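Dumping the structure here so I can ask a few things about it.
Only a portion of the chains appears, each positioned as in the full assembly.
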Amino acid sequence: MTRTPLPAWVLVAATVGLTVVAVPLLGLAVRIPWADVPTLLTSTAATQALWLSLRTCTLSMLLATVLGLPVAMLLARLEGRRAVLVRTLAVLPMVLPPVVAGLVLLVTLGRRGVVGQHLAAAGIEIGFTTAAVVIAQTFVAMPFFIVSVEGALRTLDPAYEVAAATLGASPTTVLRRVTLPMVGPAVLAGMTMAFARSLGEFGATLAFAGSLQGTTRTMPLEIYLQRETDTDSALALSLVLIVLAAVLMALPAGVRALGSRGGRVA
Amino acid sequence: SSRSPSGHGRTTLTVFAAASLNTAFDEVAVEYKKAHPGVEITFNYLGSQDLVQQMQGGAAADVFASADQKNMTIAIESKLISGGPKVFATNTLVLIVPRDPKTGQGNSAGITGLDASLDGKKLVICAPAVPCGATTATLASNLGVTLKPVSEEQKVTDVRGKVESGEADAGLVYSTDAKQAGDKVETIQIPGAEKVVNSYPIAVTASSRAPAEAQSFVDFVASEAGQAVLEKYGFGKP
Amino acid sequence: MSASSIAVDATVTVRDVVLDVEVEGGHTVGVVGPNGAGKSTLLGLVSGELRPDAGTVRIGGQEVAGPRRVVPPHRRSVGVLAQRPLLFGHLRVVDNVAFGVRARGVAKAVAHQRAMTELEAVGLAGLAGRWPAALSVGQAQRVALARALATDPAVLLLDEPLAALDVAAASSMRVLLAERLAGRTVLMVTHDPLDLWTLASSMVVLEGGRVLDHGSTESVLARPASRFVADLAGLNRLAGVAVESGSAVEDDHAVHLADGVEVTGVPDEVAGPVVGQEALALFEPAAVSVHLSAPGGRPRNTFGAEVTGLEPRGALVRVHAVLAGGQRASADVTPRSIGALGLTVGTAVVLAVKAAQVRIVRH
């Protein structure tokens, strides 16, 4: 089916919107000391930070998905005051300034925190480990996953789920074989956002996990530190994140293309 | 991080140091390790306040190097420090103005110091609540001038960033920052600034599991070799 | 496969639907009624798609919906073919059909095999590898039918299973259904009397969210409880009050219409009229002849009427007319006579039907 064409003014407006994003990046390109880029990117500090970021962001994305999916499903079924309550809770970490989010985690899970002291007594210490990085990133990234998936679940036509149930599928089967595949694009979008938000995460990590090279100093923290020395090198390091983002965006598109079903259904 | 305080194998020291010390301390560590091959050092570079908060939260540090006395005091009050801190470096405020990146010409706004030449110009300083801001406030009151900044930044790095980019016409930063900024800025010394000194104290923590090695690092920083490195990065003598 | 009975005695308030329907185990019951009568609502109550606001739904004697408990759809063993195909867009045709079989824990290969068999039965084995989005509407409906049949449900709910099918496909699906519905308990919504004759042993008539009539297909269609059923059965239906016939023929009875016209006919064997009570006169449009003025010869009924529409039907034309009292009747005549009589909308005509071709039934 040919889609109805977009009005010309939308194209113009989209160009404006994209320019708003593109021009600053151009500014970045102009400022970066390109000659120093190879040295900067191959330094131990940079490569360690990059791998740490990749590992922790992947884990955070998966955790946000595993923890966020049930919350999104529950949320999509709630109405009225209960929905407001749960939704508020679910998105709170989104509105907290990241540093506050980190502090909140510290006073909760830190060695002397409400929960942390019990964990510490059991020999589990989270603070200043890579686990802390993952927790901080998950905490701030999960709301984006939840909001994205909840929206999709709400617009899903329940008749398909009912049809599956009348075919004998248990609620779990319905979820696994009908609901999730049908909101697949939104789940992917949510995972993308969670990964992206984790990748750029700085404040919460800093406050909760610290900045130890190889253990907790992710790419954003490395960039921050680099900036103490030289702003331009810091900008050059952020190139890595931009390339990562591009790869990331190409991925869901690829996944989508793989699973392409040639369109929608009656 | 693994530690073996009793001497077999390697010992790892975790040093919590103010972010502004990062390049200098990296180099100090290289020098230190030449003399102490059995000791590994990892750094946690953050704002002094973040570091104190993390130690309060239970973070395991062996050495704490603060960018100001205030946070060291808080650390001591929180019983995080063993023994007395030692001031190992100082910093004083300077005024920086942007240089034109193309022509290399500086000070197009014609600023001469903390005086009438700042009228109508965009001055950025640190907010009074942060260490460099407190120093700034003391200096201003010493000099009897009232500063009218367009922004009270929350980190000295942000003051530097605003001046480097030419966004601000002038900014009050530490001399180390001025040095780091290189030829992006022109530095104007302020008479009387040398009397308002910001000190960098260092100390072994109470929770250190390798207090001997920690103390040796603290001593090394204060040693001639350590001081030489720090001087290279613009820090003043204690 | 044991045949479960169905008993619905339930209310859906927001739809103004109050239904009391019972289906014997192993029987196929046709559900008919005008659009919005509550047919899909009835099916929804049985499948579990809808929860009654009051009352109960029982399947095989077990209460599946009521004030105390609600059994979710997947535990009801009820197969459903909805009015929309509702194929899963992310599964290929064959996987759609295999879905219900797989959900029962059957191995993938076996379920696949079964799905292919069902697809062959609906004549679409060749489309097994397609995505649902690449099907025509009729193809999608047949796939949905295959999917519903693949699970071998003891209770089957079919909502207009043949609505979008072409004549040939509808006819072969009817043969398929006749075979596959045997022994199951089935509720089948349809607008086509042919489906009733072919597939259903009895039927339920819904109107305005209530059960209007029910019984064997023959008896319900033979004595239409409403204009709608008469339309479905293809009969003219004039309502009035039964009177003793003034006719010479002994058995004849007459029905008085509101405007004083009398219709004479043969009393129905099963439900003959009771004098003084409401009664219906029923006759086929083919039995009606159209004249410009009253024809001679008795025993004939004649009614003055006005033509309201002409509807060509193959070799004949159906003439729709409204009687003086406002009731409607139609006649099937040859195109030739349309021309000869110069019939158009608005022509004043006289409709005639032999008393022997009119059945008088109790109302």
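Going by the order they are written in, the chains are A, B and C; count residues from 1 in each one.
Basically, a residue touches a chain if its C-beta (ideal position, glycine included) is under 8 Å from a C-beta of that chain, and two chains touch if they have at least 3 such contacts.
Everything quoted here is computed from the prediction, not taken from an experiment.
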{"item": "Copies present in the complete complex, per labelled chain", "value": "A x2, B x1, C x2"}
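One rule holds in what follows: only the chains that are shown with their structure count from here on.
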{"item": "Most centrally placed chain, judged by C-alpha centres", "value": "A"}
{"item": "Distance between the centres, which are taken as Cα means, of chain B and chain A, whole angstrom", "value": "34"}
{"item": "Between chain C and chain B, distance of the C-alpha-averaged centres to the nearest whole Å", "value": "88"}
{"item": "Per-residue overlap in chain C, given as positions that touch at least 2 other chains", "value": "none"}
{"item": "Residue numbers on chain B that touch chain A, as the complex places them", "value": "1, 14, 19-20, 22-23, 42-46, 50, 53-54, 56-60, 157, 161, 164-165, 180, 182"}
{"item": "Touch list for chain A against partner chain B, complex", "value": "103, 106-107, 110-113, 116, 120, 125, 127-128, 206-207, 210-216, 224-225, 227-231"}
{"item": "Chain A partner contacts - residues on chain C that touch it in the complex", "value": "47-49, 72-74, 76-80, 82, 84-91, 99-100, 103-104, 131-135, 137, 140, 147-148, 151"}
